[in-house]
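Sharing a structure with you now.
Heads up, one of the protein chains got dropped from this complex, but the rest are sitting where they should.
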Amino acid sequence: MVRGSWDAAARPAEQEVTRSVTTQLSPATTGRWTDHWTADTLASRYDEIRARTEQLAAPLSPEDQTVQSMPDVSPTKWHRAHVTWFFETFVLAEHEQRFAPYQDKYWFLFNSYYEAVGPRYARAERGHISRPGAHDVGDYRGNVDARMRDLIDTLDEGSLDKLAGTIELGFHHEQQHQELLLMDIKHVLSVNPLQPVYAGSPDPAGAPDRLGWVDVEGGLVEIGHDGAGFSFDNELPRHRTFLEPYRLGDRLITNGEWLDFMADGGYDRAELWLSDGWGRVTGEGWRAPFYWQQVDGTWFEHTLHGTFPVDPSLPVTHVSHYEADAYATWAGKRLPTEAEWEHAAQTLAGEPAPDANLANADTFHARAAGPPTGGLRQLFGDCWEWTSSAYLPYPGFHPAEGAIGEYNGKFMSGQMVLRGGCALTPPGHTRASYRNFFPAGARWPMTGLRLADGGASGDVNGGVNGAITGGIER
Amino acid sequence: MVRGSWDAAARPAEQEVTRSVTTQLSPATTGRWTDHWTADTLASRYDEIRARTEQLAAPLSPEDQTVQSMPDVSPTKWHRAHVTWFFETFVLAEHEQRFAPYQDKYWFLFNSYYEAVGPRYARAERGHISRPGAHDVGDYRGNVDARMRDLIDTLDEGSLDKLAGTIELGFHHEQQHQELLLMDIKHVLSVNPLQPVYAGSPDPAGAPDRLGWVDVEGGLVEIGHDGAGFSFDNELPRHRTFLEPYRLGDRLITNGEWLDFMADGGYDRAELWLSDGWGRVTGEGWRAPFYWQQVDGTWFEHTLHGTFPVDPSLPVTHVSHYEADAYATWAGKRLPTEAEWEHAAQTLAGEPAPDANLANADTFHARAAGPPTGGLRQLFGDCWEWTSSAYLPYPGFHPAEGAIGEYNGKFMSGQMVLRGGCALTPPGHTRASYRNFFPAGARWPMTGLRLADGGASGDVNGGVNGAITGGIER
Amino acid sequence: MVRGSWDAAARPAEQEVTRSVTTQLSPATTGRWTDHWTADTLASRYDEIRARTEQLAAPLSPEDQTVQSMPDVSPTKWHRAHVTWFFETFVLAEHEQRFAPYQDKYWFLFNSYYEAVGPRYARAERGHISRPGAHDVGDYRGNVDARMRDLIDTLDEGSLDKLAGTIELGFHHEQQHQELLLMDIKHVLSVNPLQPVYAGSPDPAGAPDRLGWVDVEGGLVEIGHDGAGFSFDNELPRHRTFLEPYRLGDRLITNGEWLDFMADGGYDRAELWLSDGWGRVTGEGWRAPFYWQQVDGTWFEHTLHGTFPVDPSLPVTHVSHYEADAYATWAGKRLPTEAEWEHAAQTLAGEPAPDANLANADTFHARAAGPPTGGLRQLFGDCWEWTSSAYLPYPGFHPAEGAIGEYNGKFMSGQMVLRGGCALTPPGHTRASYRNFFPAGARWPMTGLRLADGGASGDVNGGVNGAITGGIER
Partner (left out) sequence: MVRGSWDAAARPAEQEVTRSVTTQLSPATTGRWTDHWTADTLASRYDEIRARTEQLAAPLSPEDQTVQSMPDVSPTKWHRAHVTWFFETFVLAEHEQRFAPYQDKYWFLFNSYYEAVGPRYARAERGHISRPGAHDVGDYRGNVDARMRDLIDTLDEGSLDKLAGTIELGFHHEQQHQELLLMDIKHVLSVNPLQPVYAGSPDPAGAPDRLGWVDVEGGLVEIGHDGAGFSFDNELPRHRTFLEPYRLGDRLITNGEWLDFMADGGYDRAELWLSDGWGRVTGEGWRAPFYWQQVDGTWFEHTLHGTFPVDPSLPVTHVSHYEADAYATWAGKRLPTEAEWEHAAQTLAGEPAPDANLANADTFHARAAGPPTGGLRQLFGDCWEWTSSAYLPYPGFHPAEGAIGEYNGKFMSGQMVLRGGCALTPPGHTRASYRNFFPAGARWPMTGLRLADGGASGDVNGGVNGAITGGIER
């Protein structure tokens, strides 16, 4: 276990993972994941996860992998090394015979715990570290991979059972960093006037589509992870909560709808905004989503596939909670609570298929909604959906006893919950109970929104804003 | 000619009130208050409220009334003028025949709505305005009082019914500023090395007392204002919510218990703190509650009655949400949700008597708990109790239509809910459904904490920390 | 018990004075002043100086005297107390029999030396101190005045000789604060939308006037104080310096000329500005001198006499060094060096008459130049003239040995020299060798400019800018 202070400035998703590390080392006790692993399946999954990381980094030059374009992002080579450090520290250091670290100082450089004295400064300095270079990191990965395979091969069954939980946690950890790697390099490339392109052409978009509504009855429902398969601790415990009848938009809000909001003075009307949000609008000059730029009257959007005119049929992405909330207010609606979202997802959609966003494995942007289905569309794998819920512990969540629970819940302050996963989320990584979280002002994650309405008796049937009406159920 | 704009990043409680103004002008529609007013009772109440403000300001010199010792506080004379401006603007300007403002520029100076060019800057500049002086503000108050009495005397019954709601809102608004005036001058006097005293000697304190626990059954309960008497809009609508069985501490945490926390490294152990809280502890050097100072090994506390050694039997006050949360974590407990607090208060304690804190009308600090009662002690009028709930809209709350709802919900972001009222709250001002709110780092309000436990099946009976055990019910 | 430290990032002029205190306690040694004082003349001068301070504060309410409208200014009552503290500390505490301080904590509150923990913060907090009030400060002054008169009356001749130097230093110190008191209250009143007026109507202005030039031969000249009468240490030693022939404008630049600069894009053309200056222009939005505001197309100027349309015949005031330098560049000229200014003043103008600005004892703004005189006009008592010289020690200046020299030269970094005195400078306070200094960006002091030209052979006769031509000598 690691001593010293915790990287307080770390990005939420990163922290959430590492925090989980400390609490989920005893799967037998917590029952938080149930997959039965053999040496073969474990090694095979290990290879698969690890290969995907390198595949994502492959298009990037050593220089690309070095840059940190703002404190919230990390260099690509840091991600590649950090997830490797995780296996070296939590698996090899604990279980390898005659363990010796690959390089002493890597512990310091790639440990998101390390930032003892000045944590925020240190995180913001990841882009100041030129060495080890991208190639050196590749060597480090190769070394750890070989040792991991050796270890898995030589474990007896009892040890394997004990260790599989930690290794599986490492898989989910690395997947989170795969998503972050893409979000981060998207920002790195965005600040370059040469407008570099990460990957080939994007998919053709679907046709614009009318927003429908899906009614949900509510009542005394249960949310939280139900114990089948892996989860992070913040999805627990499953618990009861009461919901008045409500409705959810059957798809995400589109760029076209966002342009309507802008055309109607969305960024000029203080009355639509939360006070803190309005402070950002005026203080930082927000006029459009984060990656939009207007050239000669046309709005363009920076994507990993290049810079293109904004496509009105695609979901709007890279908007903050403040912007999502202002949009909902403008539309006469609101954002869903996380309980409403999860209950609807469980009831009406079920879990995402393991290959939910395999379809866009090479398409790094949200897709058009497709034709109406009579149910909820775009729940998984397009963009993280802001909810109206603050990120707080579930009833009954409390720190585990002893040092293992030292940091539980530490980030449950000042952030908002997002649900669903985005186009950069690895296939199979998300689920209905998954709780992501970011500060209300964050714009660089791939975020979007879905509207909600109702939630108190008598409200559900009142259409408020003619611009967004219709509905499947009626 | 005006140099710079005035005001407007008003403190939460202030905003909450003024926001209410715009939505509660039609009591007949909303039914949010039910008192039947006659010209006599209205005038009498008006005089009573207005006199209390002047009584609170009386011990303060013109210089005292001018100072703004940090951006969060406002000068005394600004409070006295602002509440007067409220009646002039929302009552006289609307209903007085041949209305003319007392002084044109007072609208600008004493209007907390004015958020034009640089609102935050302006608010922080209230202490830069030497004129009108304290005496001039007295003249302004006298003028408006005379006109208000004339107006009330001459209204016919229909107009009175229509206007009474706005005037009553002015009463509650002025009461909020009475509390703020005291909180603010407490800070102003605290920064003065001469250690000025606002008022005479404090009460003798009671003896230290053992913390007991009160069990609450929970279930599908209702919270929110029930429609009898006045409320602010954020207390509405009354709605159902589900609570697992839980228990509440039967009194507030004391200074003595806080000293135990400090002695056990409370401010040195990162593992007890929310991440943002730990950032404040290290960044701002927090070592004790806000108004405590250690001299020669003894802790002293600044109060409106002077600076005294910390009394271990009194409730701890002036701690932030972060500190309250860290304490609860240290104690193996948690803070209550606002629903738990309100449901318990309604069920077990009822509304505070109209004279709830009359007893300490001249005692401007929280009192000792007194002997155990078998129920909840210190619910109203000692210190605002931090809850674990973010300040968010109740289900079914949404902005009123039209301009009247412009600011609804605007501050429902980034703040935490507090309940109960404090020793500086005017008699009769608080109630079980009253929702106060401050940022999690605020320390200058008179805040404290009560512990909670349980909240999920099986947890209630497990005593966690021997330091805080026992309990009335067992 | 004290909350936080007080003071100490005192304003330059303040520091310069107090620094002088420590080096000039032995006039016999340094010969820096030569006035022969008797008990009668000393007491009479003491009364005169002290009465003028109270006279300047008389128009100001207790609230006016309390406000600190930005960190650079100090409250009026602080000035009144600080100069009193000077006599109590450096005279009474050293020479009074049975000395006891008037109030222990006043030493802390009114001592600009105290730089312990957080000096800059403390200075910026002078406006947070409501007590002692203005009346209490009056009591303090009365007490010290009585004791000072007693002391002067009872000294024998030897002691008087020894003490007179310190007391005379206190006179000059108090005069500096008289000037600061006015500069500071000018700013305090400027931020008030009620536009308070400090004093009655200003003088009628003279007619606009053509700028002439005065040629000076230069050569190996001497500058620095010549030993007759009082000086501060930074005016020493008198020393040789070499000047090429040069010329000086015979009067200050006027508001009218400044309007021409503005009309010609003065604040829009980066090429006219020093780099740091352009950073301020763009970063802080400078568009005109500090106290100017444009209303409906007309420029108005805040003065101690009220807010009036800008008078083109008066000297421009409240411009920074950056603005003065940009103006000179625009005009094809430059600012004079301090050696050029002093040499010309000595040679062509002599010392100011003791009553140099008595004429405007009740006129707190710079006056029009008056008709050409064939020499230098407006040298003393209109506005402090920016020079092109950095504030550095004269050759041969070095710290005195021992603690007495602790602060010598401490501020000789990062500031520019100004010469001449301004309309707020007390009569008799300034002289040809007087070196004032402020950071290049300071705008709240009463500053202006005079042009120079030449300074290298062949340059003097070349008229550069037709807008400013003519000249007495040609």
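The letters A, B and C name the chains in turn, as written, and every chain counts its residues from 1.
The rule is simple: a residue touches a chain if its C-beta (ideal position, glycine included) is under 8 Å from a C-beta of that chain, and two chains touch if they have at least 3 such contacts.
Owing to the predicted nature of the structure, the values given are computational and were not obtained by experimental measurement.
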Shown chains in contact with the undisplayed one are A, C
Touching the left-out chain: which of C:Ala199, C:Leu274 or C:Leu348? C:Leu274
Using the definition of touch stated at the top, determine which of A:Ser130, A:Ser201 or A:Gln294 touches the missing chain. A:Ser130
Which chain A residues touch the hidden chain? 61-69, 77, 105, 108-109, 125, 127-134, 188-189, 191-194, 196
In the complete complex, which positions of chain C touch the hidden chain? 15, 115, 120, 220, 237, 239-242, 244, 270-271, 273-279, 322, 325, 329, 334, 337, 388-390, 392-393, 395-396, 398-399, 403, 405-407, 409-414, 440, 455-457, 459
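Everything that follows uses one rule, which is that only the chains that are shown with their structure count from here on.
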Between chain A and chain C, what's the gap in Å when you average each chain's C-alpha atoms? 60
So what's the Cα centroid distance for chain B and chain C, whole Å? 48
Just give me the whole-number Å value for how far the CA centre of chain A lies from that of chain B. 38
Out of chain C, which residues touch more than one other chain, so two or more? none
